[in-house]
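Encoded as structure tokens, the structure appears first; notes follow it.
The complex appears here minus one protein chain, its other protein chains still in place.
Here is subunit A:
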């Protein structure tokens, strides 16, 4: 205790705390890491989500085994921090080559903000307070300087390879999100690159049908030595005549002929099939693939963007095919852009419209765009012309490289691309062929018509993406039936492919990690006990027990008691649990109170459960459910002290000693076993109550006015209970009202109504004598109780102690009660009517028995059958 005063904040006054080393935030954070990992600094930063701000810590940590630094972002589950399990990792930033700390105060909420990012993650925004609150934390400038120096030390001194320096240690701290994301992050571990040959071809066919062409298309489509894996063939001006555009079917057939012709004209020796074609008016793109490749292609989609007249006619525009081959997303676009020398801006606009407008449906609302692909090939009649140099007409000879070079200096496409006005990010191979437009059909001669259109490189193939190498780029002079020459380009593309063996390994690692995270991070609570022992529980005596649940896991935990099948509630009727659900913050506890009360509404159920449970019967088992975690069974148990209330007349007649001397399992035996002889004609408890009431004479005025078993019992009730359960010879400890209350309960609480199993028949009996025949068939205890009761009631009515209609209604409802839930007024009337027959003073056949009370009393207490027999007469 004395040492406590050594601690500056004075909080550590307990002996335990005094013995522990000083707990700075820094030391608590360090506890969160492994032995070879060192926390270098902590920086207080907060994040804003929605309206709220969340306090957190950024910690710079290094690993000796990995040789690397990382920034780990924690959120604080409690401030100030007292233990390392109050730190929740929300992000891990490896300080790799792509790690960035950027300060950007544009449009900010606060000037104290910065972004952290790596290639794998989008920037995360952090804010900091101008003043530190924790002494072991650094300020912003120190923070930045330290991080930059760490990054420099790792990556700029020499060029270490990722193998000597690694971030594998971070896997233990990373929040592994969805399996899919994690697999993507680990791509480098299972992705290999596979070469494929892509053959792109484009031709403006100038409305010439394919059968016009006696020559084959092979010089255009089967160039190159190696058989391509994928063909993307774009045609323009398939048939732009008005007639064709109006007749869809004809156009369809026409296109099909072209496709057939093209499929026939591709490389020999390999089997190909058409993957997909897409056409917008006269602009068509056909993708043909090696047959064996087909099964590796998924998510194939097509779309088109119409341009041209009104930007909608489709005489200009673009079509595209998108698909995934192995792990590579590939897109081919064929476009026909605006024509004419001066329409450069329109061509740029067309390009932009196609790039922006082309969408491939992914699933539901998600769409992929052209730029979402790994490899993009854009071909077509792009229509860019040679900007004629001033004062210089069409150049001379057209077949030498120098001329092409000269012309290309004035190529509009190159000019526009160099100014980033179109095809940003696209590349084109060196052009070593003559302008492909505009020829006199059937010749290799440029336009000799009146218009004398200047030659141009209208027909082009561009590409965008990684790992694409162009192998050939050429035009085909000998195909002459159009005013354009066809163009083709061949590429070698290294496409991402999964190494299946490596992939399986990574996948199983990822799955394991995700399972581990799910299992380890499962919310948990500890319960103080799983058995709630109530000890001896008596009828109509409330009892309660409390127990604690603790949250000792590093996250908030929600718990609730689960609704069970039977009863369809969280607990039995004789129990009450509070609270039924709650949330527990870290390191907090909650006391749960279980109350038990066996009262008139629940005793029948409890006795039923006791009888029907093999072995020892627990009062209940509660299911304490932890959200997203396990269930804990809480057994509520104890010993029920039997009482006459709820027992059947038969059971009471079989007792050989007061009920109060029975144990729970003894009374169970007695309830379940129907063989023992009856020891008395009617239950002593019933007889004693009637006897007491009978002797009260005119004090009975006003009893039996109403009855509801849900009403609280009178204050003397428990004394009456004990009086009955002990066969006491003392004076009755209550009032006539208490006795009446007890009498009604004694008749009402047994599982079976007194007149079962004949309730239905009795209700429909037409006369008293008819009913008597059935009553004679009741078990002796029930029959005797009924007859004795009727005599007693009749006498009271006779003496005008109480009113016949009231008595008939109350007792009819109890003795003839039905298990049916919806009791109609009609049913109640039938009950009253039945009872009236038996208690009606003027009833012609009620004189049997007369003043038989004393005789009955003697008979019952004498445990002989004679009085019962006389009652049957």
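In the analysis below, a contact is a pair of C-beta atoms (placed from the backbone, for glycine too) under 8 Å apart; a residue touches a chain by one contact, two chains touch by 3 or more; residues count from 1.
The definition used in the following text is that contacts and distances are computed from a predicted model.
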"small monomeric GTPase", "Ubiquitin-protein transferase activating protein", "Nuclear pore complex protein Nup85" or "GPI-anchor transamidase" - which is the UniProt name of the missing chain: "small monomeric GTPase"
Absent-chain contact - pick from A:296, A:467 or A:480: A:296
From A:522, A:714, A:765 or A:779, residue that would touch the chain that is not displayed: A:522
Given A:256, A:270, A:674 or A:777, the one touching the chain that is not displayed: A:256
Touch criterion as defined above, residue of A:628, A:669, A:805 or A:833 at the omitted chain: A:628
For subunit A, the residues touching the chain missing from this view: 178-180, 183, 248, 252, 255-256, 258-259, 275-281, 284, 286, 295-304, 306, 314, 319, 323-324, 326-327, 361, 498, 500, 504, 507-508, 511-512, 514-516, 518-519, 522, 530, 562-566, 615-616, 618, 621, 623-624, 627-633, 635
